[in-house]
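For this view, one protein chain was removed and the others were kept in their places.
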C-alpha cells in the first residue's frame, strides 16, 4: 500500500477535521475567509461546521471536508532504527568485550529548561515503560547534571568526565527554544574540542523532528516515547560497533 | 484588514490544528505519512502530537503546526444579504399594497429526508430564535407538506396551490443526498412548468454552500442559522419588489 | 440501585393503572385489525422467500394477489394454503410466483373441512418458521453461555452507518474489538416508508444500510466470529419500525438479531405513518420479539429532539408507561424492555446535568427491571466537536450514576457527519474513561431535594397527562401533538390503505402460536 488518502468512514473519502482561529470578528465574510483557508489547504468541499467569536476581534472555526492530496507512504522519510535493539545484558557484554572500560555518559537538561522527567526516564535507575534507565547498565557510567544546566558547564563536565556521549534533553519549544539551545550546545562542543575528541552528541525531547540531526549539529535525535534500551543500543552501535 | 493568517497565540504565527485517519497501521512510517499529508496541506513545521492505532489497519493522528497560506478577506466570496430585512408588519404591508393577494408558499422536506425541524422552524407559527415562522404572516399562505415528500408530489402540490415560492429542506448530506435531491427537484420544476410560471425555488439546510444556487438550479440557498424573517424578507424582495 | 428517590409505590401503581386504561382501547383495535405487513410476516414465517426481478419480494406479490381477490379481512393464510392445496403446488414461494403471473385465483373456501385443512396446513408451515425462531433463541442462549455477557453495565451500544454492508462489517467488528457490546446497523433513510423489505446484500444506503434478511445474516455471522475472538457475545440490533415492522421482526427472529428498535408510536410521530397501521403492526411485531427473546428499544428519546426536554419530560414517562403496557400485553418480559430516554436538556440551562439525573433516575426507579436505553445528546450538539466530546462525557456519567442498562455511545461529530471510524474510537475512549474512573460513583450519589423534587414533579405531570389521555383516548392525544409536538390524526398518515378490519373468520396461524 503506497498511495493512501485520509479515511473518514469510507475508503478514499479523504475526510479530515481542521480547526483554527482567524484574527477577525465573526460574520459571513469571516466564514468565507475560513473556507478560503481550508481551500488553500486542499479541502474541497470544505464544510464550515462551527464558528464562534472570541472577544472583539477573533473567531474560532471548525471545518470538516475532503482533501485531495495523496499520501505516498513510499516517499515518507523517517529515521528508522538502523541498529540492533540489544538487551541490557548484551549492551554490557559488548562494551566489556570490545571497549574494556566503562562507557561515560553525561546527561543534562540545558538552557532554562527544567523538565527533567524525560532525561531522568532515560538515565535514572527507575527508567520508563518497564525498562530500567542507563544507570542500571553496569558498563555505563552515568552523570546526570539535572535541569537548567548552562552550555559551558555541560562542556566542562563532559571534558572532566571524559564523556563518550552527551545526552541533552529539551522539552520547552516555545519560540523554538529547543532548537536554539541545541544549536548553541553543538557549536560549543565543536569549538571546545577537536573532531576526534568530541563526544557523541544526542538530544531528545517530545517535539523534536528526528530528521533534523544534521541541521542541529548533533549525531542523533530521539523523540516522543523513547526508551532507555533504544538509547543504550544506539550508544553501543555508534561508539563500540556492531555486537557480533 | 485584508490579509490575515491563522492565530494561535501570537499575531502571524499561522497555527492550526488538524486531525485525520490514515488507513495504515501505526509505526514510524505512518507518522511520517501523517506529517507528509500535513506538509501537503501547507503545514510547516508540522508537529505530530498524537497517533493511535484503531483496529488492525487504521491510525488516527492529531497534528499541530503553522500554515503558510495567507487569507485575503477581500477575495472572500459570500452571499451577502442583498435585500432589506423587514419586520413581519412590513412584509405584510408590502404584499398587501403591491400584490393585492396573499403570497402562496409550499414547503417540504423531500427525498427520504425526514428532518422537519429546520423547515418547521421557518414555516410553523412557533418559529425559531424568538422569531415567529411564516404561518404567522397574515399575507402568506403556507402549506407545509412535511417530511419525505416525493418530487412529483411536491410539483403537483405547488401547481395545485399556485405556489409563488417552493421551500425545500435537506438535512441529510451523506453521499451528497442533499445535492442530488435538490437537482432532481429543480429539474422537475423546469420540466413541469414554463419559465414564467415556475415558482421561486428556495432550498435550505445546515450543510449547503450558499454559493451553489446557480449550480443546483434554484433561486436561493439558506444555510445554518437562518431565521424566518430573513426568508420572508427575501420572498418579498424576489417576488414583490423593493419595499419602498 | 433502586430506592434513591423514595417514590410512593401507590403513586407508581396508579400511573401503571392509568397507562393500562389508556392503552387498552388501542390493544382492542390492534386485536381486531390486520395489515399487509402482518400478513406478509405470516407468509415469511410460513416459508415464502425471495423477490422478483424488480426486487419486490414474493410475499408482497402474494399478499397483493390475495387481497385483490378476497381482501385481507380473513387473513391470507387460509386463502393461500387453500390455493396451495387446490393447485397442487408444493412450495409457497412457487405459489407466490404463479400468483404474481396471474395464474392463481384466491378464495376463502366455503366448506368447513377445506377451511380446517387450510388452517392446519398454514399452522404447520408457520410453526416451522416459529421453530426456526426458537432454535435461534436457543442458539443465542448457548452462545451467551459460551462467550459471556459484557462485564459491565451499561452495555456499550455503537452504531455503524456506512450504507454498505461490506463496509459496515469490518467497522462493526472493529467497534466490537474496541469495546462495543452491541452493534446497531442504522437503516438507510427512507426504508421506513418502503412497504416492502428489500432483498439481498446491499451497498447503496443513504446514511444507513438497508435492513434485509441477507444483511442481517451477514452481519450476525461476522459478529459471531468476533464474539468468539473476543470471548464476549456481541449483540446485533436493527429496526423493527416503519411500514414493515412485523416482517422485519420476523426476519430478526429468523436471523438471531438480539435487539430491535421497536416503538409503539415512533412511526406515527416521526414517519407520519397511520396510527392504526402502526398499533396493529406493533402488537404483532412485539409478539414475535417476545418469542424470539429479542430486547426491544423504544423511541422516547426522539420526542426530545423536537420537543423541549424539560417541558416534555413527563411525555417521555407517559410514553414509557404505555410502551411497557403494550409490551407486557404482547408477551414481552421486563428484561426485554429497553425503554428509551435521552440526555437532551439544553446544556446552557442552570442545573441541566442534575435535571438529567432526575429524569434518568425516575425512569430507572419506575422500571427497575428493564434494561433502559440511554441516548446521548444530539439536539444541542454543534459543530464544536471539542464541546461535543465533553457533553458526551457527562452523558456517560449520568448513565453510570443512574444505572442505565444500554448506553448508546454519543459521537462528538453528531451535528456534522454520520460517525467516522475515529469518532467511534474517541467516543469509546470517552465511555471507557467515565465507566472505569467514575462508574461506581453511584455509591456516592444520594439525590438531594432538588433532584428528588424534580423527579416527583415529572411523575405528577405524567399522571395528570395520563388522566387526560384516559378521558380523551390515546388516538386523540396523538392527534393533538402530545408527543414530540407532532400532530398525527388517526385517519391520516402513510400506510392506512394497508390496514383491514378482521372478519369473523380471520385466521392467523402465527398469532395463534404466539398469543
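As written, the chain order gives the labels A, B and C, with residue 1 at the start of each chain.
Quick note on the criterion: a contact is a pair of C-beta atoms (placed from the backbone, for glycine too) under 8 Å apart; a residue touches a chain by one contact, two chains touch by 3 or more.
Keep in mind that what you see is a predicted model, and the values were worked out from it rather than measured.
Q: So which of the visible chains would the left-out chain be touching?
A: Hidden chain, whole complex, touched shown chains: A, B, C.
Q: Touching the left-out chain: which of A:19, A:36 or A:182?
A: Only one listed residue reaches the unshown chain, and that is A:19.
Q: Quick one: which of A:2, A:112 or A:138 touches the chain that's been left out?
A: Touching the chain that is not displayed is residue A:112.
Q: Write down which of C:385, C:421 or C:499 is the residue touching the left-out chain.
A: The one listed residue touching the chain not shown is C:385.
Q: Since one chain isn't shown, list which residues of chain B touch it in the complete complex.
A: 7-11, 15, 17, 47-50, 52, 62, 64
Q: Which chain C residues would touch the chain omitted from the figure, given the whole complex?
A: Within chain C, the residues touching the omitted chain are 347-354, 357, 384-387, 389-391, 393-394, 397, 412, 426, 429-430, 433-434, 436-438, 440-441, 443-451.
Q: Touching the missing chain, which residues of chain A?
A: Within chain A, the residues that touch the unshown chain are 19-21, 52, 54-56, 58, 60, 111-114, 117, 146-148, 172-175, 177, 206.
One rule holds for everything that comes next: only the chains that are shown with their structure count from here on.
Q: Counting only C-beta pairs in contact, which pair of chains has the most of them?
A: That would be the chain pair A-B.
Q: Express in whole angstrom the distance between the two chain centres, defined as the mean CA positions of chain B and chain C.
A: Inter-chain centre distance comes to 33 Å.
Q: If a residue has to touch 2 or more other chains to count, which residues of chain A qualify?
A: Each of 7-8, 11, 15, 17, 19, 47 in chain A touches at least two other chains.
Q: Spell out, as numbers or ranges, the residues of chain C touching 2 or more other chains.
A: In chain C, 415, 417-418, 420-421 touch at least two other chains.
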